[in-house]
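As you look at this complex, bear in mind that one protein chain is not there, while each of the others sits in place.
Here is chain A:
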């Protein structure tokens, strides 16, 4: 708690403490996530009765002899204590790993998530290749849904009970209820294959290659994805605005002679944005970790599609990689939101 008499002097200190606490917390969270992920993929199977040889069998293919499997289990360290295995896993993430396969040593540079069972390629470069697709999808959709959702929510709140309010809230209800594989399919049928306004699924152009084509290809996925999220944001904004516009400080703002627009945006919306920011952090973090349904529906080569393929192929290193990355994004996004929180609401810094 800050002392009121020295509020200003303690604020930078309080802010710094707050930032440090949140960053440390985020790191701790990442460590826990790595443990859980490692546990799910390496410890739980062994608890469930899988022998080191059974674990190793996943790496070698059906044709391998028992001797080979035994040798691989030994090389990959499945006989070592769990702690040692986890240590090796973490070391691979930060310092890279060497895989000694007898005939030579394969260097897997950091961050090493291992090699794909299917392609034999290291996992990390594949993940990096797919990030721009997911990022493009998530950022574009986020811009649309925040702008649309918040403005619809504000207008609905200010005109509560009007035709606009009822129409937009009805649409929002549809938006949150309709799954993306439904709206996505319908949109493809209508706009791509029917009207021919948008490209069919699977179209992807890098932003650096052709920005216009990039936006044109992503337009339909953006809008479909944004529709799903905008609905929730509109409802949340409406509820928040209805609450804040009834606050005493709104009356004060009006009594000062502020124009209604300033009252609504600067005083009302500013206060209503805090819960929206929280939700946004979680949503965006989840989305950059892989917009699974959207990417699958529109056949976009992003992290979500990568995850689906990896699971279907039982490609363990790929699955682990994408899970860790997705979890990491959520942690980072909520860290950023926490820090932004302190900027938005000055009272947060001191608590």
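Quick note on the criterion: contacts are C-beta pairs under 8 Å (C-beta built on N, C-alpha and C of every residue); 3 or more make two chains touch, one makes a residue touch a chain; residues count from 1.
Going forward, contacts and distances are computed from a predicted model.
The listed options are "histidine kinase", "Glutathione transport system permease protein GsiD", "ATP-binding cassette domain-containing protein" or "Membrane protein", and the UniProt record of the chain not shown names that protein "ATP-binding cassette domain-containing protein".
Within the full complex, the residue among A:121, A:177, A:252 or A:314 touching the omitted chain is A:252.
In the complete complex, the hidden chain is touched by one of A:130, A:238 or A:267, namely A:267. By the touch criterion stated above, the residues of chain A touching the omitted chain are 2, 4, 7-8, 247-249, 251-259, 267, 270-271, 344-347, 350.
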